[in-house]
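Removed from the display is one protein chain of the complex; every other protein chain stays in position.
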Amino acid sequence: MTLNPLDDRVVVEPVEAEETTAGGIVLPDAAKEKPQRGKVVAVGPGRLLESGERCPVSVGEGDEVLFGKYGGTEIEVDGSELKILRESDILAKIVG
Amino acid sequence: MTLNPLDDRVVVEPVEAEETTAGGIVLPDAAKEKPQRGKVVAVGPGRLLESGERCPVSVGEGDEVLFGKYGGTEIEVDGSELKILRESDILAKIVG
Amino acid sequence: MTLNPLDDRVVVEPVEAEETTAGGIVLPDAAKEKPQRGKVVAVGPGRLLESGERCPVSVGEGDEVLFGKYGGTEIEVDGSELKILRESDILAKIVG
Amino acid sequence: MTLNPLDDRVVVEPVEAEETTAGGIVLPDAAKEKPQRGKVVAVGPGRLLESGERCPVSVGEGDEVLFGKYGGTEIEVDGSELKILRESDILAKIVG
Amino acid sequence: MTLNPLDDRVVVEPVEAEETTAGGIVLPDAAKEKPQRGKVVAVGPGRLLESGERCPVSVGEGDEVLFGKYGGTEIEVDGSELKILRESDILAKIVG
Amino acid sequence: MTLNPLDDRVVVEPVEAEETTAGGIVLPDAAKEKPQRGKVVAVGPGRLLESGERCPVSVGEGDEVLFGKYGGTEIEVDGSELKILRESDILAKIVG
Partner (left out) sequence: MTLNPLDDRVVVEPVEAEETTAGGIVLPDAAKEKPQRGKVVAVGPGRLLESGERCPVSVGEGDEVLFGKYGGTEIEVDGSELKILRESDILAKIVG
């Protein structure tokens, strides 16, 4: 069973925020908004421009991303905890 | 008796949120906004662009969709509980 | 005496919200916003686009429509209670 | 002494809200916003579009109009109580 | 010493609000916003449009204008009390 | 050490607000927002338009300007107190 997100939405599978990780991402536990890490599961067709065309989402399935913790909607599918975000909730791709 | 939604509105028939379902969607009952599931009954002509053209709605009659619980307007037609949403209330299509 | 609404405004004559109706519309009396039903009496020239052209209103005189209860301005003309709405207050056309 | 309103502004001379009128307009005295009636005294050149052109105001001198009571600025000129409105404060033209 | 206002700003010299004037303008002292009268001293190049061009300000030096009392910034230059407004603060030109 | 402001930002060196000045600017000490006077030290490339082009800032290095007191960010560089403003914080150029 899969989710096809609409518009510029992105479905990600959040990774538990490891305090210290081989990959080097440590999410400071300051009270302030701690970004989350996760893997892209599905992407929508992209934001609608006034021309009527869509601007493709700039991340793809399998990418690892960093996103604002408080954005998006949580949902469980086939036992996995997923989040449906807007592209603008995603801060960066994690590479290497 | 049918409803022809205007603009980018979509009429859906919400499905009761099954806790665990064959289809795999479990809507976490966290206090936070739990998305709802439902079937598309009718769609409007789509959002009006500055060019004066309409951008067709990206879901169609019969599609199963996931939408934000607090969006839209509730109405009962011929005994069915329906919701009239904006396209932007819809998070994703549920496929397979 | 008639009202020619301006811009994308629409004049409707609200129909009393029947609890159960032959036509099948039952407006749930949940505390939440109950949409109203009414008949279109007059429509404006439509929304002004940046090009300077107008986009015609997508309902016409005589159409039955469903609209958000709290939108618009009430006024009585020749003994009839009317409402002056914006096109965006109208949720759907009721057909058949 | 005359006022030349700027942009899409319109100068109207409000007519006292008759409870019941030959012309048929009765402004319900519900606590909610009661629209006012008045005659157009002067109109501006119209709203500026991004193209730099102006879209002419859709009412003219001498028209009878209905407008939101709380919009605009009151001013007295040569003993007459006038109101300077935006075109968007005007709900409809009263014809016949 | 002169002020060259930027963008669509206008420098005016407010005239004391005469209660009753030969010119006919009486500013009602209702608690509500009483518009002010003044003479245009200098105008900016006008509002910037998306095309990069400017739309010239629709009042000129020496014009008498009516403007919202609470808009703009007060400043004294060479002993005169001036106000720096946006064009959109100006309601109308006073002619004749 | 110099600051190259980004976008439509402008770096100014505020001049202490003289109560009465040869140049004629007296900033009324009304509680309301008293504009400040200062000299332009550096300007950015200008506001980005939808076309992707920039609209040059309409003041230049060495110009004397008047700006809203509460806008911008304060910073000290090489012992001078500077302010980084947006072009829209600047009310007018002071000439002569």
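Read from first to last, the chains carry the letters A, B, C, D, E and F; within each, the first residue is number 1.
As a working rule, a residue touches a chain if its C-beta (ideal position, glycine included) is under 8 Å from a C-beta of that chain, and two chains touch if they have at least 3 such contacts.
Given the structure is predicted, the values throughout are model-derived calculations rather than measurements.
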| item | value |
| --- | --- |
| Chain F residues touching the omitted chain (full complex) | 1-7, 9, 11, 42, 44-45, 48, 50-52, 73-79, 81, 84 |
| Touching residues (missing chain, whole complex) on chain A | 23-28, 30, 32-33, 35, 47, 49-51, 53, 55, 58-59, 66, 68, 87-88, 90-96 |
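Basically, only the chains that are shown with their structure count from here on.
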| item | value |
| --- | --- |
| Any chain that touches chain F and chain B | none |
| Touching chain B and also chain E, the following chains | none |
| Inter-centroid spacing, chain D versus chain B (mean Cα positions, whole Å) | 41 |
| Chain D-chain E separation of Cα centroids, rounded to whole Å | 23 |
| Residue numbers of chain E (touch at least two other chains) | 50-51 |
| Chain contact topology (line, ring, star, complete or other) | line |
| Pairs of chains satisfying the touch condition | A-B, B-C, C-D, D-E, E-F |
